[in-house]
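Just one protein chain is left out here, and the rest sit where they should.
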Amino acid sequence: MSGDHIHPEPTSFLSKYVFSHDHKVIAKQFMWFGLIWLGIGGIMAMMIRWQLANPGMPVPAIGEFLFPRTNGVLDPATYNTLFTMHGTIMIFLGLTPLMIGAFGNWCIPLMIGARDMIFPLLNMLSFWTVFVGGCVGFYSLFVPMGANEAGWTSYATLSTTVGAQGLGETLWAVAVFLIGASSIMGGINYMTTIIRLRAPGMTWGKLPLTVWALFLTSVLNVLFIPVIGSAMILLFLDRAVGTSFFTPASLMQGGGGGDPILYQHLFWIFGHPEVYILILPAWGFVCDLLSFFARKPAFGYRASVGAMTAVTVLSAVVYGHHMFTTGLSPMLGESFMLLTMIISVPAEILFFNWLHTLWKGNLRLEVPMLWAIGVIFVFGLGGLTGIYLATIGTDIFLHDTYFVVGHFHLTMAASALFGTFGALTFWFPKMFGRRMNQTLGKIHFWGTIVPLTFVFCLMFAMGYAGMPRRYFDHTSAEWLADLQHMNKMATHAAFLLGAVQLVFVYNFIKSRFWGPVAEENPWEVGTLDWSMPTPVPYYNFKEIPTVHTGPHEFSHPALGEDRDWIPMTEKLPT
Amino acid sequence: MRAAVLNLPREDAATKVNATLGMVFFIGSWAMAFGAIFLSFLVLRQRVGVWPPEGIALPSFPMAAVATAVLLASSALLHLAVKREESDQPGIQPLWIAGLGLGVGFAALQGWLWMDLMGAGRLPTSGLYESLFYGLTWIHAVHVVIGLLSLVWASVGLKTGRYGSHRLSTVSNIAIFWHFVDVVWIVLFLGFFVF
Partner (left out) sequence: MHRLQTLLLPRLKSCAALLALIGLTGVARAQEAAETVNRWGLGEPASDYGYRFTDLFWLITILVGVSFVLVLILIAIPVIRDRARPGHKASFDHGSSLHDKQVTTVISVITFLVLDAWVLVIAMQDLREAYWAYPDGDDEGVYEVQVLAQQWSWNFRAAGADGEFGTADDILSNSELVVPVGRPVSFQMTSKDVIHALFLPEMRMKKDVNPGDLNKAWFQANRSGDFTILCAELCGFAHYQMHGKLTVLEQDTFNEWEQEASKLALAAFDSEDTESQWAWDWEQ
């Protein structure tokens, strides 16, 4: 049950690599799983962009193969499926498994000094549940009438039998439920592990901020994923059995009486914390990486922890800002506007701490550091544009336009993705014992951040010009046809962005198998995960270490001239 | 004594705390799930105006009250069983089996409630009241079934000596889950039959 005593190492292929209980193997399973889905979601994004720039033209290269019935041309229903599944896949099957599944599993036991997760069996189940969920989602793409077409939010009644007849939508609800169950299992495991299995001396004030962020993410997972779970069950019953939770009386013969707006409330009670579920791990990585590579203590450790905790708490009470045009009462609308503005305060504190950490440091601009600084940049851009959407006066016009698309892609997609790239490039030497190519890493970074910023900033311009989102073809409305030049530009930049990701794929796979062997602590940091030999032994720590020093004691004056860092297991010289 | 026969190590205090803590988080999570469902119940009920709706067959109140009593008694027996085993007193097995039996009794009564209502021609598709009644009790019933299976599992383990005073955390966690199922039912009962 608990991870603090030693079991014999498994020897068979199945128990070692497939149904492994070892958190490190499970982390890698999550990682490959997430990366593959990230690729699938990315290809979907490319097809969406193609259609927006060239409505009615056959999708090049893969179109003939994927849509033979229409000679490679997207039809509106397929287009709706694409953006729906793009969102679902990126959020639930790409970023969540990567950041929380892979790095939660990798970092938590190693950074707190534990031999494994506290419930290894639950940990394995968590991966195989998300795997089954992913399979259900993938299968739903091929059922008659296609996968979910109602957007990743799947508002009732478009998602009930009123608006969607096929099996795809039902399978989508099942998939989201399973993926959510996996996240809850992971969350319970992470929380209990962090509370119970910290090494002696690893106080709450010495936890690396990555672990803090993952802890708070787990709290959000455990508390708010169940809400979407319930919504999915009710949606499933509405679709499969014919109940009427979300269908009003006027739409049903004889029965009915439900409330479509109830679905929106349930969805966003979960949905807004979900945004923070995706961004908190990235914040944690950034907090640590900035300190590690600026060779300077993380500025305002306690303030950062407090800010992240405040965000966690407040994230539950701001969800109404997704519903400003739904017809909320003015009282509710204004309250949510105020609360949304208040949640920006902890985010600002975190921001100052990051900028302060950089200030007067000794910056090693290695690839993980570039990604961390990249997060400051894109999250700054995305966070600041949130003000337009929190303000009802501007949101009334901007709601459901491309402005929103640009905003949430910068905050929860790009920031989370950059954080993930930072973490991947940072822990790669410990995970695989090899080094990634720095030059290719830098090309990948610059090739990503430039077109990405261009695409999403262009989307702000499109949104301001009034272009609604989720339109199959903007040229069909006269008033939008004269914005097509922006769509074309965005698409070209997006293709460049997509092409540059191939550099990463090449670098990742090549370095994984043929890269030069890495040193045990190439970045010279003191946290426990880097105190271990590479590859990390099956039971991580032969002896559970005792922690004496904080994770960020870089450039301490007592350390002398020859090194600027100290392992957490050593005492600071006096 | 049984532990000595099977040569099982006595679980340490830390393992017990770990297991209980994990269970507490799990229950907290599930409470949010049911919280969302109760919230939906309240919102939808408020839309209807007249509650319960007039002029249609409603599920039988006396039967539901009996079911509630049975489930409460079942929960109480399990609690007693765990408490006795913790203080190394004998008698966990008969108490546990009795609790399990009452749990099965609750499931039967629940089934009767559904059959009764369906017999009166009220189906899940008939309207909002039926949607809520069937939907919510189905969701609860899934937990009842999972709970009953776990109770059976635990009673087998108690019989073979796998669980006992030397290894109680699984058993007491199953009891906690059953109490939770109980609490959820009470809220459902209050919502549908009392207020």
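Chains here go by letter, A and B, matching the order in which they are written, and residues are numbered from 1 within each.
Keep in mind that, in the parts below, a contact is a pair of C-beta atoms (placed from the backbone, for glycine too) under 8 Å apart; a residue touches a chain by one contact, two chains touch by 3 or more.
Just so it is clear, the structure is predicted and the values come from calculations on it, not from any experiment.
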Chains still shown that are in contact with the chain withheld from the display: A
Of A:Thr385, A:Thr420, A:Thr527 or A:Asn540, which one is in contact with the hidden chain? A:Thr385
Among A:Gly168, A:Pro260, A:Gly284 or A:Gly320, single out the residue that touches the unshown chain. A:Pro260
Of the residues A:Gly72, A:Gly151, A:Gly166 or A:Gly242, which one touches the chain left out of the display? A:Gly151
If I consider the whole complex, including the chain that's not displayed, which of A:Lys16, A:His356 or A:His548 touches that chain? A:His356
Subunit A residues touching the omitted chain (full complex): 53, 75-77, 79-80, 149-151, 155, 157-158, 162-163, 248-251, 258-261, 294-303, 325-327, 330, 333-334, 337-338, 341-342, 344-345, 348-349, 351-353, 355-365, 373, 376-377, 380-381, 384-385, 387-388, 390-394, 396-397, 399-401, 439-440, 443, 447, 451, 461, 464-466, 468, 470-474, 476-486, 488-489, 492-493, 495-496, 499-500, 510, 514, 552, 554-557, 564
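As a convention for this text, only the chains that are shown with their structure count from here on.
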In the complex formed with subunit A, which residues of subunit B make contact? 11, 14-15, 17-19, 21-22, 25-26, 28-30, 32-37, 39-40, 43-44, 47-48, 124-128, 130-132, 134-135, 138-139, 169
Sites on subunit A touched by subunit B in the complex: 1-2, 4, 118-119, 122, 184, 187-189, 191-192, 195-196, 222-227, 229-231, 233-234, 237, 241-245, 249, 254-259, 262, 265-266, 269
